[in-house]
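Only one protein chain is missing from this complex, and each of the others stays in its spot.
Here is chain A:
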């Protein structure tokens, strides 16, 4: 058995072979790449010292709760919360609508289906909420329009930056991920949904005012006779006495304000969509009076609409509003200019002189020159 060479000597041998192209046995066995590696380490030697040991994991990879530390992902916190709600968050955004009333559909076989008519009045996407900026994915959607007199200055600035008219109502629709976000300023029409799909509809229910226990919680009330005196609709006892602490337990059902709170009706089938009338007709009833603002979104407890349909709706949006992105960009640039003018107190000049020509976006200018 050949004596083992110390590493120091072995390195010298290889160095010599790499320098001189002699056909010694050792030089032929060592490939050129390994020679380079060794030479590299020899260079390194000057600074950090030469070692055959593998580079150790540094302290930072061992740091507590790092992604790289090998600890399982945390079950609490924003990321975990989003992940928990992943399955119950709809794939795409919903729309705002106005409840127009109830009617019925008469089937060919004599069936009568009661239904609610919901109208989409100038429904527009206003903004996107992103995970990095807001902590979740959502689309902000607006309905109708509002006169500028009835809008505050901060909101006027907000709409100015979006390049859209002030909306009557704003609402957010959470979506599962980035793919659910929509271009800003596009109008969502009833064909956003298809006949036969399921939706969840949420709205504020009709307010009933201060209601007693019988109406509010369905208590059975008390007897009409058998010695009952002036206590026919009262709730009776509020709980046990001394042995149980002589107190009313938290959450005890009692008389109080009834209705006027948000209510969701799940899994309503869509019976009809009509772009001319701007209506979505859903089966069954929806909370709230006529004229109430309702939110319609794909049902949480049913499978989402087919992928082909979702893609089709996105294509339709792109076809109807091909320049939404550029329009938003132009509006934003104009907004920044106006904002600067407002801060400097020059807004009056601009109003009298007109908006300067410099306000057009450079990108749009390029496009115009190309065309």
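Please note the rule applied: a contact is a pair of C-beta atoms (placed from the backbone, for glycine too) under 8 Å apart; a residue touches a chain by one contact, two chains touch by 3 or more; residues count from 1.
Assume contacts and distances are computed from a predicted model.
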item: Which of "Dynactin subunit 6", "Translation protein SH3-like domain-containing protein", "Protein DOM34 homolog" or "Succinate dehydrogenase [ubiquinone] cytochrome b small subunit" matches, in UniProt, the chain that is not displayed; value: "Translation protein SH3-like domain-containing protein"
item: Identified contact with the non-displayed chain, of A:72, A:110 or A:227; value: A:110
item: Residue, one of A:145, A:205, A:222 or A:267, that touches the chain absent here; value: A:145
item: Where the missing chain touches chain A, by residue; value: 60, 68, 100-101, 103-110, 112, 117, 119-122, 124, 145, 148, 153, 156-157, 159-160, 163-166, 185-187, 189, 274-279, 281, 321-327, 329-331, 334-335, 338, 342, 347-348, 350-351, 355, 357, 359-361, 363-365, 367-368, 370-371
